[in-house]
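For this depiction, one protein chain was excluded, whereas all remaining protein chains were kept in their positions.
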Amino acid sequence: MRHRVRLIAATAAALALAATGCSGTGGGADDKTLTVWMMTGGPGDSPVIADATKAFHREHPDITVDIQVQQWDNIVTKLTTALASGNPPDVVEMGNTQTPIQSYAGALSDLSAARSTFDDSTHWLGGLAASGVRDGRTYAAPLYGGTKVVLYRTDMFAKAGIGAPPTTLDELVTDCAKLRRGRPGTFSGMYLPGKYWFAGMPVVFGKAGPVATRNAQGRWSSRMSSPDAVAGLRTWQRVQNACSTTASVGADTNSPDQDQVFADGKAAMAYVKAWEPATVLEKNPKLADKLGYFVMPGYRASRTLPVIVAGSTVGVAAASPHQDLAKAYVRALTSRHFQQELATKLNLLPVSSTFLPADAPEQLKVAAKAVRVSQPLPNAPGEATLETERYNEQFFAKIAGGADPATAAKEYDRHVTDTLNTVGTK
Amino acid sequence: MRRRAGYNAIAMVCCAVLIFPVYWMVATAFKQPGRVMESRPRFFPWPISLGNFRHALSTADFGGYATNSVLIALSTVVISMVVGLSASIALSRFRFPGRRAFQVLLVLVQMVPGAAILIPMYLMFRSLGLLDLPPVLVLTHLTFVLPFTIWTMRAFVDAVPPDLEQAAMVDGCGRLGAYVRILLPLLAPGAVSTAIFAFIHAWDDYLFAYVLMTSQQHYTLPVWLVSFQTQEGVDYGAMIAASTVFSLPVLVFFLLVQRKLVAGMTGGAVKG
Partner (left out) sequence: MAVLTRQPERTRPPRTRVHRSRPRTLAIGMVAPAVVVLVAILGYPLGRLIVLALQEYGSRAVFTGDAPFVGLANITGVLGDGAFWAVLARTVLFAAVVVVALMLGGLGLSHLLSRVSGWARLATTVCLVLVWAMPMVAAALMWQWLFQPQYGVVNWMVSQLHVFGDQTASDWLAHPTSGMVLIMLLVVWKGLPFVAMTLYAAQSQIPAELYEAAGLDGATGLAAFRTITAPLLRPVLTVVALLEIIWSVNSFTPIWVLTQGGPNGQTTTLGVYSFLTAFARTDYGVGAAIALLTVLLLAAVAAAYVRRLTRQGELA
C-alpha cells in the first residue's frame, strides 16, 4: 500500500522535475540572446551594468542581453567546463589571475584584431592588460582594476601628534609606536594580518623587483631567496610585528573581519580595497569625517611601494556562435563612458589611465596615484594555482610568525618555480 | 524513576552543549546587521532584528533556487528510498546470481571521493548533451545515495529475523505483501535516518549543481548560500541568516518523515 503511494509520489516528482528541466537553455542557444557571465562583487550585480547594455542596444536593438552572475567558489572549474560545453556563455568575466588558464586552454577567442576598436586600448593599465595576452595575442580585455591604499584615522593621528602620513616604511614603524602608546594590547598601529600577502608581497617588490621572472625560453624561476628579496621579507617581518598585534600573525582579512577591527577602533591604519571604507562606515557611522587615505610608503620617500593591481578581465568564448555580437558587448564594457561609471559609482579603477574622471572620490584618486608604481603578478596559469592553494597567504604568515626568511624562501622558490613551469604549460 | 530523571538530566546537558553552535548561529542571525560581531559577546539578541533575513532573502533568484533545491532533494529521497529499500531487502533475503559482486561493488563505489567523479561525469553528460538539466542532478545524487541506502538498510533488514514474514506468508500473505506489511514498519527507524541522509546530501550539494548546471535559473540553494562570501569579505549577518533559512527545510523534512514512518523512535521497541 505504502509502496504504491511512494511509487506515485516518485513519478509525480520526476514529472515535475522534467517540467522544470525542459525550460533549460544553457549559454547562448537562442539566436537573439547574448549570454554574459559576470562575477559577483563587480559591475555585474550592480545596476550600473544596465548602462553597458544600453550602449550595446544602440547598435543591436533586437538582441536580448542575459546577464548571469557567478560565484567565486570553484569558478575555475566552472568556467573551464562551461566554456568547453556545447553551449557556452558568449561573454565571460574572469579574475585577472585566472585568465591565463582559459587562454591556455584555447577557450577564448583571439581579440587582437578587435583590440584597436576598444576605447583607448593603448593606455590600458600594464598589469591588467598583460594578463589577457598570451604569446603576443590578446585573448581578454581588462574590465576594471583595483588596488589597495592605506585607510587611516585622522583623529588618532592628530591625538598622537603625527602631522602627516608616513612617507617611508621606517616612518610607518615609528608612527605605529606613537599610535600604540597608551592603548590596550589588542590595538594595532596598522592592522596587518599575517596572511595578507597583498600587503607583504609589495614590501618584497619594493626591494627586489619582481620575484618570479621568465627567461627567453619561457621558463619561470622564482628568486625569493635572493639577498634583496630576503631583505624585503625581513622588513615585512619587522613592520608586521611592530605595527600589528601578535594575534594577527596567522590571521587573514576575514577572520577576524578587518573592517570590523578597524570600525571598532582597534587599529589606526589598515590596507584596504576599494569597497572596504564603505563597509567600515556601515559598521561605525561615527567615523564618517575621521577617515583619510594615503599610498603605502616605500623604502625611500621618493618612491611608494609597488602595488599589485588586481581586477577582472572580460573575454569572448571561442565556441560561441555570436562572435561579433560578443565583441560589441566587450567594446561597450571597455568604453570610456562605462569605465567612468565604474569609477564614480563603484570606486573601481578604470582600465585606462586617461579615463579617471575629475570628480572621482578621494580614495580612487589616491589609488590612481598608487598605481603609478605597480608590479604585476606572474602572467602564468600557475599563478591561479598558487592562489587557490593559498600558498602566498601561508608563506607570508609564516614569515610574520618569525620563521627565518632565508630558509623559508628556498622552499618557496622550489614550489613556485615548479608550479609556474608545470601548470598549463603542456 | 529516579534513574530515568538522572538520564533525562544528562540528556539535557548533552543537548545544551551540542546545540550551542547552532543556537549561536540562530541568535546571531537575529541581531542587528551592524552589530553582528562584537568583542563582548551578547548571548541573547536584543533588540531582535530581521534585517539580516531581509538582506539574505532579497536576492532575486532565491525563490527559483529554493524550488530547484526542494524538487531535486525530494526526488532523490523518494527514488532512493523506493529503489534502495527493495534492493536491500532482496540482498538480505534472497540468493541470486551476481549477488556477491553487487555487494562488493556497492562498498567499493562508496569509497570514491565525490569530487573525483565530477569531471568524468561532466564529460559523460556533455557527450550526451545532457548538461544544464536539473533531473540529471537527481541521477548524480543517486549514485552516491543509492549505494549508501542499500548498504545501510541491508544491515537493518539483516537484524530482523525472517520468521516474522514467513509466519505472515504461512497465513496466506503474498511475499511482497509480507514485506510491505510486516518488514517495512520494522525498518522504519533505520529508514528515517537513511532518508534524512539522502535529503541532506542532495540539499547541501554545491559542486555538482554549480558545474553541471550552466544557466542561473537551474542553480540550487547552496549557490545562493555561497554568494554572501564574496571577494570583498564575508557578509556575516546575511550569511548566518541565510544558513539558518537553509537549514530549516531539513528540520521540516525530518519532522514530517518522523511522524509518518516512525514506530520505534518515540515508543521503544515494538515487537510481536
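Each chain gets a letter, A and B, in the order it is written, and its residues are counted from 1.
Everything that follows uses one rule, which is that a contact is a pair of C-beta atoms (placed from the backbone, for glycine too) under 8 Å apart; a residue touches a chain by one contact, two chains touch by 3 or more.
Given the structure is predicted, the values throughout are model-derived calculations rather than measurements.
Touching the missing chain, out of B:L57, B:L184 or B:V234, is residue B:V234. Within the set A:S112, A:T213, A:T246 or A:T407, the residue that contacts the chain not displayed is A:T246. Residues of chain A in touch with the missing chain: 74, 76-77, 80-81, 83-84, 101-102, 104-107, 185-186, 194, 245-251, 255-257, 260-261, 266, 381, 385, 388-390, 393-394, 397-398, 401, 419, 422-424, 426.
Although one chain is not shown, part of chain B still touches it, namely residues 3-4, 7-8, 10-12, 14-15, 18-19, 21-22, 24-25, 37-41, 82-84, 86-87, 89-91, 93-96, 100, 102-105, 107-117, 119-121, 123-124, 139-140, 142-143, 146-148, 150-152, 154-156, 158-160, 166, 169-170, 174-176, 186, 189-190, 192-194, 196-197, 200, 203-204, 206, 222, 225-226, 229, 234, 236, 239-240, 243, 246-248, 250-251, 254, 258, 264-269, 271.
One rule holds for everything that comes next: only the chains that are shown with their structure count from here on.
By the touch rule above, chain B contacts chain A in their complex via residues 34, 37, 39, 67-68, 71-72, 74-75, 78-79, 81-82, 118-119, 122, 126, 129, 131-136, 138, 176, 180-181, 184, 206-207, 210-211, 214-218, 223, 226-227, 229-234, 236.
The touching residues of chain A, when paired with chain B in their complex, are 1-3, 6-7, 9-10, 13-14, 16-18, 20-21, 23-27, 40-41, 68-69, 71-74, 77-78, 81-82, 84-87, 89, 253-254, 256-260, 264, 273, 275-276, 279, 282-284.
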